[in-house]
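Structure, as structure tokens:
With one protein chain withheld, the remaining protein chains of the complex are depicted in position.
The block that comes next holds subunit A.
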Amino acid sequence: MEFFIDRLPLYLSGAGTTLTITLLGAVLAFVLAMVIGTLGTLRNPAARGFATFYTETFRGVAALILMYWMAFAVPQITPYEIDPMFAAVLALGLNIGAYGAEVVRAAINAVPKAQIEATVALSMSWWRRMRSVVLPQAWAQMLPTFGNLIIELMKATAIVSLIGVADLTRIAQEQRTATGETILAFSGALVVYFVIAQVLILGMRLLERRANRRLGRPTESGFLALLRPPPVNAIGGGRQ
């Protein structure tokens, strides 16, 4: 225990870096997912082609390779040097954004056809249709998978330690080298990662509950219901 009390500030600062990269990466991934995912549902073949190209490219290449490419190859062909932290956010955002775009596309396409026809009959504009009919329903369907993706993103931030960013993983490695206490140094980091993940999961479940309530779907109330594992059909939609 003494080991952790002495090093708590170090681990917390590492966790801070991990959280910062997670949140920035999540914002980038979310925006990309929404834009590219929506492009993928349009009738315009150019828009759909672009969406497919983006998702296949950035899903196909691992985030670590993207990050190394940005951190080491880009400075060799351009006069620019990319800050390691920025390279990490960019690589993770592009990678997870590609997975998210597929989720958004599928969720939008899953909105019942009759509802789209109704919006056409009411001569709603495309914006109006998306904003008041399609997205509120698609949103409730996207959230469980987004929850899995944000956990994937948070875990993937560990790769920034490989290009020298002082995140939680890096701190654990430094403490291992400094003290030789392999078990203590790494289990501390793992527990912090686990706690961060649980907080993220809780937050996503709250969002899910709110989205379902706004659609008038039955939701379980009370804090304890949030702690229970989700129903089976919400699982398995992670990084695929």
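Quick note on the criterion: a contact is a pair of C-beta atoms (placed from the backbone, for glycine too) under 8 Å apart; a residue touches a chain by one contact, two chains touch by 3 or more; residues count from 1.
As a convention for this text, contacts and distances are computed from a predicted model.
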**Report entry** Name per UniProt, for the chain absent here [options: "2Fe-2S iron-sulfur cluster binding domain-containing protein", "Ectoine/hydroxyectoine ABC transporter permease subunit EhuD", "Cbb3-type cytochrome c oxidase subunit" or "Heme lyase CcmF/NrfE family subunit"]
**Finding:** "Ectoine/hydroxyectoine ABC transporter permease subunit EhuD"
Requested in this report: Using the touch definition up top, pick the residue from A:L12, A:A73 or A:L122 that touches the left-out chain.
Outcome: A:A73
Query - Sole contact to the chain not displayed, among A:I82, A:V134, A:L149 or A:A189 - result: A:A189
Query - Contact footprint on subunit A, counting only the chain that is left out - result: 56-57, 59-62, 64-66, 68-69, 72-73, 76-77, 151, 155-159, 161-162, 169, 172-173, 176, 182-183, 186-187, 189-190, 193-194, 197-198, 232-233, 235-236, 238-240
